[in-house]
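Before I ask anything, let me first share the structure, which is written out below as structure tokens.
All protein chains of the complex are present and in place, except for one that has been dropped.
Our next item is chain A:
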């Protein structure tokens, strides 16, 4: 059997979970409906049958309970992997994640490690009802002690999941649910790059679009479309939100001299602002325009019948690129 397989992202995550469950007896999965049902997105499909009800645990309907119990299990030497059913339902666990999970290692002066992985299907564009399309990354990124990654393709999904589980730090994996069915090659033998590094996915010379998770395919399509206008766009998959690989992003921005950062989350107070500030610090003299942001609006996630206007698409990215070209320096 070849080590390279073609599969959708959801299946790549299933494979990663299976491989980690098999590799380490101390790895456990816990979440709502993850057993017989295999999770509402079927990401844990078949794992309970394979590993038993005590390794793949159907939890009570209690998000704070899931994360709090994961902390206790991790204190005792386990590597629990929690599934939060939907992004909008992580907030009942916000307290456990931010005041307990994130701080435990620090407040015990390094004596307690809590290697908990939290998988959250996140983001919009699945036409769902409210609280099913949230992008909470900035809320967690602001909390020291957490690591946050967002895969954008099956290969990354597989390896980031494995790297997250073996990390001794708490890691939140934001799984772009609209990409669960996106197919791609997964090389099960040759790891993807370090989960906590950004990656240049497409080289370009005129401007850079940096994004992560669900918008990576959109950025690649935007770059392709810009070619028709003789614009060469570099695309960066940010991959890791905390730590943020600002160096890779700034290097690209210094090269192309224009940067657009895109995410689904609202721009106000979001990761885009953080990245803009960091890139400005590192590459200010090289930039021909301010770093521009493309993202959601400062409103609760709208009813999904309107999400096509709320979410960044190819045109919104291209508009930002063009706006970047409209700036003139030194006038």
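Everything below uses one rule, namely that a residue touches a chain if its C-beta (ideal position, glycine included) is under 8 Å from a C-beta of that chain, and two chains touch if they have at least 3 such contacts; residues count from 1.
Convention: contacts and distances are computed from a predicted model.
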| item | value |
| --- | --- |
| Per UniProt record, name of the chain withheld from view ["ABC transporter substrate-binding protein", "YciI family protein", "2-oxoisovalerate dehydrogenase subunit alpha" or "Disulfide reductase"] | "2-oxoisovalerate dehydrogenase subunit alpha" |
| Touch criterion as defined above, residue of A:5, A:42 or A:113 at the omitted chain | A:113 |
| Identified contact with the non-displayed chain, of A:11, A:105 or A:177 | A:105 |
| Hidden partner chain, touching residue among A:49, A:62, A:277 or A:299 | A:62 |
| Contact with the hidden chain (one of A:70, A:259 or A:287) | A:70 |
| Sole residue of A:28, A:271, A:287 or A:317 that reaches the chain not shown, by the stated touch rule | A:28 |
| Hidden partner interface residues of chain A, rising order | 25-26, 28, 54, 59-60, 62, 64-65, 67-78, 80, 92, 95-96, 99-100, 105-113, 115, 144-145, 147, 167-169, 196, 242-247 |
